[in-house]
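Selected chains from the complex are presented in situ; the others are not included.
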Amino acid sequence: MGRIDDRLAQLGVTLPTPPAPVAAYVPFVQAGKLVHISGQVSVDASGGIKGKLGAGVTLGQGQAAARLCGLNLLAQMKAACGGDLDRVARIVKLGGFVNVAPDFDPIPQVINGCSELMVDVFGDLGRHARSAVGVANLPLGFAVEVDAVIEVT
Amino acid sequence: MGRIDDRLAQLGVTLPTPPAPVAAYVPFVQAGKLVHISGQVSVDASGGIKGKLGAGVTLGQGQAAARLCGLNLLAQMKAACGGDLDRVARIVKLGGFVNVAPDFDPIPQVINGCSELMVDVFGDLGRHARSAVGVANLPLGFAVEVDAVIEVT
């Protein structure tokens, strides 16, 4: 077990099986030291969290949805690093997309559900640049999607 | 003719003239081995495909629109590589934006129109990371926009 695996155990986090892409693409691509990870939606083994913030989905549910995206990103990172999360040198950038009704705007608070997980798991190496926007819909109606750029050793 | 040009001919694909940006920016910028390509909309010589998925534009039309974005991306890649598409080492990331009515969610299926073209043309080197989201509108009302990060030799 590596340092980050230990930290996940300490946090009580069990990573999901890396979700398979729902379409004609792959979960991640490495170019040089940068790995681009495909957008991960708020899915889990029991179906995940779907719907719109501001129209049925609460802020708390939205934050839980963003955390699910983060767990799926972690699972993809682990796969991208051949199983060794200690090879993650930095979370560089998260792109956060929230499925919203047009009048819902506490969008940063939603994406924090993913951002805070990264900092909990990786400490200072988990501190990332970020964009966060509210979109008209997401694949299969999921509540949140987050993609990532990370640096690996 | 290079290997990829042969493949395009085999597929019956004729690349468009690389579309000029509709505003104050350039079609692509290279930094190191990565080339960032500007978002390409679903335009072609006869006007392209405009409108919203779920409000007038069908899934099939959306997939055709995403393929148009892909053709425009290929044209920009060719220009970025000085005419030699064999210099494309990898399609790293596609960012797909679909112009949707708020209840339309088969968004991955739409963007597949672009993703599948990349795999058809480049084979395994065309397999990419991806995000796909539904947005409230796109430039000039086009149905789909896709931007890209590629690696070149």
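Note that the chains are named A and B in the order they appear, and that numbering of residues resets to 1 at the start of each chain.
Following the convention adopted for this analysis, a residue touches a chain if its C-beta (ideal position, glycine included) is under 8 Å from a C-beta of that chain, and two chains touch if they have at least 3 such contacts.
Bear in mind the structure is a predicted one, so any value in this text is a computation, not a measurement.
Taken as a whole, the complex in this structure file is built from 3 copies of one protein sequence, with 2 shown in place.
We adopt the following convention: only the chains that are shown with their structure count from here on.
With centres set at the average Cα position, the gap from chain A to chain B is 25 Å.
Looking at the complex, you find that chain B touches chain A at residues 32-34, 90-94, 100-109, 111-112, 115-116, 119, 127-136, 149, 151.
The touching residues of chain A, counted against chain B in their complex, run 21-29, 31-32, 34, 36-39, 52, 95, 97, 101-102, 135-141, 145, 147.
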